[in-house]
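A single protein chain has been removed from this complex, and every other one stays in its place.
Letters A and B mark the chains in the order given here, with residues in each chain numbered from 1 onward.
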Amino acid sequence: MRIELERRPRASALYAILSPFIALVLTVIAGGIMFWLLGKDPVSALYSFFVEPLLDVWSLHEIAIKAAPLILIGVGLSVCYRSNNWNIGAEGQFIMGAIAGAIVPVVFHEWHSPLVLPLMLVFGMIGGALYAAIPAFLKANMNTNEILSSLMLVYIAQLFLDWMVRGPWRSPEAYNFPVTRDFAPEAILPEILTSGRTNLGFVFAIVAAVLVWFMMRYTLKGFEISVLGQSERAGRFAGFSSRRMIWFSLLLSGALAGLAGIAEVSGNINKLQPVISPGYGFTAIIVAFLGRLNPLGIIAAGLFLALTYVGGEAVQLTLSVSDKVTRVFQGLLLFFVLSCDTLILYKIRLVFPGRAVPAAQQGAE
Amino acid sequence: MGIVEAILLTVITAATPLVLAALGELVTERAGVLNLGVEGMMIMGAVLAFAATHATGSPYLGILAGIGGGALFSLLFGFLTLTLVANQVATGLALTILGLGISGQIGEAYVGMSGTKLPQIAIPLLSDIPFVGPLLFRQDLIFYLSIALVIGVNWFLFKSRTGLKIRAIGDNHASAHALGIGVIRIRYLAVMFGGACAGLAGAQLSLVYTPQWVENMSAGRGWIALALVVFASWRPWRVLAGGYLFGAVSISQLHAQALGLGIPSQFLSALPYAATVVVLVLISHNRRTTLINTPASLGKPFVPDR
Partner (left out) sequence: MSVAGASAGSPLLAVRNLTKLFGTFAACNGIDLDIRPGEIHALLGENGAGKSTLVKMLFGVLAPTAGEILWLGAPVSIASPGAARRLGIGMVFQHFSLFEALTVAENIALSLPPGISLARVAEEAARLSHAYGLPLDPKAHVADLSVGERQRIEIVRALLQDPQLIILDEPTSVLTPQEADRLFETLAKLKGEGRSVLYISHRLEEVQRICDRATVLRHGKVTGACDPRQETPASLARMMVGSDVAAVSAEGTNTKGEVLLEARDLDVAARTPFAVSLKNVSLKVHGGEVLAIAGVAGNGQGELFDALSGEYPVSKGEAVLIRSRPVGSLGITARRLMGAGFVPEERHGHAAVPAMSLSDNLVLARSQSDRRAFLGGGVLGIIKSAAVHMAAKRISAAMDVRKSGEDPPAGSLSGGNLQKFIVGRELDRQPAVLIVNQPTWGVDAGAASRIRQALVDLARSGSAVLVISQDLDEIFEVATEIAVISEGRLSDAYPARALTREKIGLLMGGMHGERVPEAAHAH
């Protein structure tokens, strides 16, 4: 049996919508098989992984808290990927945003003012954007591959954070624990609902997604992003500059990742510690693709991947399987999403040997 | 054994996985395929090599498991990018994310266990040469393999007919297809070779470098290997040289930490990553030479019409 692709005359609108759902179904099936291999009852495992978290208020809030950074980062990455700039260092930009934003509550902890929080957020965005400016500069001016440079900077950011919380910023009151002092109340992102812990970060995520969606859908800037991503040459013909687009997309995604970083430490962790992200910057790559690089789709995708984090914690408790299943799920999901996207541009045909050769054609050879 | 010898030995141990992984990726990229999943294939090789060694007691079976695991895992990438024409960058990332996840899941059982170190094989006579002998001829199998592979790949790419086909496909897949060269088939093989080499590199990590299983123990080496291929302008001998250069950088930071120079250890640990960026900048800032060296069809999708 052989698989052959036949290009569709035009992209299939049906599969553009269906493909993420097909991918979800396939992921759930593969996940069931995985649980079965681990010796668990697949049905009840999948139930506690995907359904149970949706049934109580506390988990719903946890999902919203985890979805916020995923959506914020994913929306920024969608602009990068649509314009063909492969920023995969959002994790580093997230961390640097968190550190930059934490300057106010850590260094100036005696300053109490309603300005603290807005200033933190602005610093966080600047920190993330500046860190993304490094691969942007290297790509635009030095022709350096942004995939590798942005990824290397993640490791450097992680080590830098580690040094900060063990060194200069270690709290004097923490008994040698590698953490900064706790943020003062005015440095903490307020909760938005009385029913649980969901904070303002989730609102930022939704607003960012809607704004970027509007830009992509209706404005010349959005058009420029799509054109340059599909054909740099056509973009040049249109008078667009791919170099400026490198800066625009990386600074935007860096700023959003930085905002996600400071919102996470301000709203959820309330201090800096050696590890502040369970890999949000990488998971957001999956979010961006599952959302088909559409900001509104990314909201849904971000919520779903947040569910995999919460569901992973749930099965860890109820079935005593490791939380590593979450990462496996996420990896599988990206694989299936990428596979199913083939359906949008191609018809897939299975060719069985023997039936492929028309009768008239048989003969020598 | 003198201090210089000791240091050089650690450099060799640190360089070998980089050389192996980069060499495999070099062949893949020469065929026009960009597989960013080296890190994922490497970590799969590491965990499978450790698990197989643990199960059978034989590190040699462990090596085989690492190679086979890496090659099989790369097939996943091959299926998506070659058969389904998925985006190579995104699929490579997916392979890395999935590899880190699955290896963590498999390795759960082995955390904290002590492993079996791959024994050294002394080559008669040669190993008795002073200084050079213990360095180069009293080594483990994977080191010997890495050197043999550099020589072999160099010969294969530039002297054999299949090597010529690989270079032709990497230069222009449409022309190769029109001439009747099996583009997809050869690319599958090149991807699997890359996977096997990355798996072998992973086996070196869990059987030689630090004979145990630690989650995420590849620590970015797969990405450094990708940078090495660019650094080497797709030439096997330069991969060897570059691998040893990077090995030296990462070892020097360990020694610097041991000496306690007063520099925070995090800064020293960041050195290999920073060095990678610096080297990439130096190599690629000349657009013209980059264009000449890069396989022209690298990363571009190919759908044969039948």
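Following the convention adopted for this analysis, a residue touches a chain if its C-beta (ideal position, glycine included) is under 8 Å from a C-beta of that chain, and two chains touch if they have at least 3 such contacts.
All figures in this text were calculated on a predicted structure; none of them were measured in a lab.
Enquirer: Considering the whole complex, which of B:Val4, B:Ala55, B:Leu282 or B:Ala296 touches the chain not shown?
Expert: B:Ala296
Enquirer: Among A:Pro9, A:Gly39 or A:Pro172, which residue is in touch with the absent chain?
Expert: A:Pro9
Enquirer: Write down which of B:Leu9, B:Leu141 or B:Ile181 is the residue touching the left-out chain.
Expert: The one listed residue touching the chain not shown is B:Ile181.
Enquirer: On subunit A, where is the contact patch with the chain that was removed from view?
Expert: Looking at subunit A, the ones touching the missing chain are residues 6, 9-11, 218-221, 223, 226-227, 230-231, 233-234, 236-239, 356-358, 360-365.
Enquirer: For subunit B, which residues touch the unseen chain?
Expert: Residues 161, 164-165, 167-168, 171-172, 174-181, 287-288, 291-292, 295-296, 305-306 of subunit B touch the chain that is not shown.
The working rule: only the chains that are shown with their structure count from here on.
Enquirer: From the C-alpha centre of subunit A to that of subunit B, how far is it in Å?
Expert: Here subunit A and subunit B have centroids separated by 27 Å.
Enquirer: Which positions of subunit A touch subunit B when the two form their complex?
Expert: Result: residues 3-5, 7, 81, 86, 88, 138, 142-145, 147-149, 151-153, 155-156, 159-160, 162-163, 166-167, 282, 285-286, 289, 322, 324-332, 334-335, 338-339, 341-342, 346, 348 of subunit A touch subunit B.
Enquirer: Of all residues in subunit B, which touch subunit A in the complex?
Expert: 36, 76, 80, 83-87, 89-91, 93-94, 97-102, 104-105, 108, 219-220, 223, 226-227, 230, 264, 266-267, 269-270, 273-274, 276-277, 280-281, 284-287, 290, 303, 306
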